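One protein chain omitted, others in place.
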Amino acid sequence: MADGIGARVKRKEDKRFITGAGKYTDDVRSENQAFAAFVRSPHAHATVTAIDDEAAKAMPGVIAVLNGAELTGDGIGNLICGWAITSKDGSGMNMGAWSALATDKVRYVGDAVAVVIADSAEAARDAADAVDVTYDALPAVAATAQALDAGAPQVHENAPGNLIYDWELGEEAATDAGLAAADHVTSIELTNNRLSPNPMEPRSAVATYDAAEEHYTLYTTSQNPHVARLVLSAFYQVAPEHKLRVIAPDVGGGFGSKIYIYPEEIVCLWASMKTKRSVKWTSSRSEAFLTDAHGRDHITTAQMGFDSQGKITAFKVDTIANLGAYMSLFSSAVPTYLYATLLAGQYDMPAIHCNVRAVYTNTTPVDAYRGAGRPEACYLIERIVEKAARELNMDPAELRRRNFIETFPHQTPVIMNYDCGDFHGHLEKAIAAADVAGFAARKAEAAARGKLRGLGYSTYIEACGIAPSQAVGSLGSGVGLWESAEVRVNPVGTIEVLTGSHSHGQGHETSFAQVVAERFDLPIENIQIVHGDTDKVQFGMGTYGSRSGPVGLSAIFKACDKVELKVKRIAAHLLEANEEDVYCEGGEVKIRGTNKSLGWHEIGLAAYTAHNLPDGMEPGLKEGAFYDPINFSFPAGCHIAEVEIDPETGVVEIVKFTAADDFGTLINPLIVEGQVHGGIAQGVGQALLEQAVYDENGQLLTGSYMDYSMPRADNLPSFDIAHNSVPSPSNPLGVKGCGEAGAIGSPPALMNAITDAIGTEDIAMPATPAVVWRAIQSTHTAQAAE
Amino acid sequence: MANISMTVNGVSTTRDVADHTLLVEFLRENLRLTGTHVGCDTSQCGACTIHLDGKAIKACTMLAVEADGAEITTVEGLANGALHPMQQAFNDNHGLQCGFCTPGMIMAGIDMVNRYKASGQRLDEAAIRHELEGNICRCTGYHNIVKSIADASAKM
Partner (left out) sequence: MHATNYYKATSASDAANKLDAAEDGMILAGGQTLIPTMKARLAAPSDLVALRMAGLTGITRTGTEVTIGAMTTHAEVGASGDVPACLAALARGIGDPAVRHRGTIGGSVANNDPAADYPAACLALGATIVTNIREIPAADYFQGMFDTALDEGEVITAIRFPDPERGAYAKFPNPASRYAMVGVFVAQTGGDIRVAVTGAGESGVFRHAGIETALAADFSAQAVDGVSVSADGLLSDLHGDAEYRAALIKAMAKRAVEAI
């Protein structure tokens, strides 16, 4: 079929979005809809001494004002963290309690203290403003670098010194020895800037309690509705799992921030039961800045040793990771198993040691954001390798070539076992596409115009398709990370595929259908993908970590195997042929070497009428499968950024951005390239524009688009994307995952280009015009002094 | 309260609204035209972009009463049997992912093409990128949005 694997099929789901018929959570309106508005702390750290809600309760349209004492009184559990990290001394995490509504203390600006339920969103907001909370303000700590200081304000009593865990990975003695034996050691200090995720659809929840059925329905902006249902029922005791339906309808982007089950969803469900009304809450963008889990926020020092040939001898890393005021659902795993395990990069490193201290601060909780740990690892490796090349007076491409891993499988010193790759191939393809050979002439031409031109590399690798359940379980994960699927052939021969993956922009309704179309040689129109509803799909772990291709699609593939077996048996029976001679072609089921065939409608009808099936065969034609990956997949590639800087203003123009990526088998290159574009744009955002900034009192200074710089169309070039695909041997389709690569690979390429242009390594992300201008001034001052 | 009348997607509409009702609230909540979205509260994201008397405006930054007597087109009103060339171009060029900013992008795209054609200016890539200053997308990196608008511009 023309619409199978590898075809640039236009998206099936587009029609509803381009005609305004998409159905997002805020578009849902229940009968008798009530609305929630949260009373949030204006303090970063304070004791709540009193909540006076009398005036609010008396306001028109107000149904209820509820607080944390009532919430915990009703047995609603504290928020959990789903991955237990063990410190190097063997102790567990020092985790503070997080109630969906604060009971005694607030720990960040935006921490919810109470909720108003009213007949209109406006009445709820007005009444929330009228709830009089008395706070006893406490000193706050916001900066990552200050969290561990002696005398720093304590965020949680059971996390002394604000230390959540002190964890390590790799062999410290071997690493120290490798550094000691090195001919050259390059050192670096880096900050990985805190980001606000900003999917364009703000979070929203509509919770409806049906008293007669004692049943709850929750529409929510989730990347993983089944995980939400599990956590809401098993841990928060909001509703029993079999009495809770969670629907994640059209979701307007996630980037990680919609993985987590937030206080607002818990409170809406609980408030719906309390008030016997359907309760809706939709975040404003201002609330989103305060409450959507932030990303990144590391401070790192590192040393990398090299021998006389430029071969890496050891890599030592010390990181402080800021997890904010509370431990969000997967927060603990991000700066550990999603970060330190990737520190080998694309290089054959004999020894690596990484120490990570996770800390509490009086800031918004931090969790996975597009890339989650891997961008932090990649940024560190690719900045230090580029810096080393400059110190060694080597071509940065050549230094990389000397260290690339060339044989597979390759066991790194930090858990990961790379299954395949072609790192030289990505680099050479990108070098050719970026015309690196012509760079010197372009730099000279720019200099004649008074502009500073620079070129930077990033040869990234990441781990997708999280993850083998047994392996993650042994490392502390509270869940298995398989995926499920069900393939239903209807009596008329059309197919529905139910998947536990969730699409919030990834285009699964098209790409997943392509795989089934290819598999059975059927028109793509005959295949419908169903996702996002716990009443329809039996279970699923959801979409994050670029896992929908490697894991979700593999589950579908496995279910297709089972369907195919049954189809062959039915066809062989009906057409009096051998099963091995049955094959699918041109929308029919055929017998090799004959002109006999059956339409899928005939197979379907036979299966469901069950008038004439092989002896002992169950009626029906529907098969399910759970797929547990045997390994991560390892997308890799090379990004090359070329920038031109105006020294007068510090403005960085990206004149060319080239990516040569290996995502294994490409299901739909159109969609894959779109994922890469978006990922690079978020990487550009991190490198040049974005940062969540707190003042010393823990007030968020970048609380709206007036101060948080989102990438606009005119900040970006068109991207030059090439593929250098090496199919993964670790899953049946050979796919690797493409959702995060752009955000992982691009920041170091950009920063390496900027440092190349201005001649100093001393510049931090985001390299805003003011920051770049200042770095240029400092360099000139330093040069003048020499 | 005010009694307001306007033509929305070709249909005459009269409603009573509170004076401080935003036009976007009126469209979404009163008329249930939920294709127009709200992505920010500072008039920057453009997800709420509609056409008021043929010009792109941000429906989150205007009172419904100010639209009394106006002719309004939302994303729901574009397809007239067939898709509008701008809608088609977004599908053809993979100009959308999550779809949330898309209605605003399409309305802004049509507006810019109309203005450039009316004034005889060339709508090249740089011009499209500049014209999109008031529309934020987090998914696509704008690459395919720019392509979509350029494609539609050639066909409109």
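Letters A and B mark the chains in the order given here, with residues in each chain numbered from 1 onward.
What we mean here is this: a residue touches a chain if its C-beta (ideal position, glycine included) is under 8 Å from a C-beta of that chain, and two chains touch if they have at least 3 such contacts.
These numbers were taken from a predicted model, which means no experiment stands behind them.
Residue B:D111 is the one among B:E76, B:D92, B:D111 or B:D151 that touches the chain not shown. Considering the whole complex, the residue from A:L565, A:A610 or A:A770 that touches the absent chain is A:A770. In the complete complex, the hidden chain is touched by one of B:L63, B:C101 or B:L123, namely B:L63. For chain B, the list of residues touching the undisplayed chain reads 2, 18-20, 22, 41-44, 46, 49, 52, 55-58, 60-63, 65-66, 108, 111-112, 115, 119, 131, 133-135. Touching residues on chain A toward the chain that is not drawn are 122, 126, 129, 286, 648-650, 689, 693, 701-702, 705-710, 712, 768-770, 773-774.
As a convention for this text, only the chains that are shown with their structure count from here on.
Across the complex, chain A is touched by residues 28, 32-42, 44-45, 47, 74-76, 78-79, 83, 87, 90-92, 94, 96-103, 106, 125-126, 128-130, 132-133, 135-147 of chain B. Of all residues in chain A, those touching chain B in their complex are 10-11, 13-24, 26-27, 29, 198-202, 250-253, 255, 284-286, 504-507, 670-671, 673-675, 677-682, 684, 704-706, 710-714, 716, 718-719, 742.
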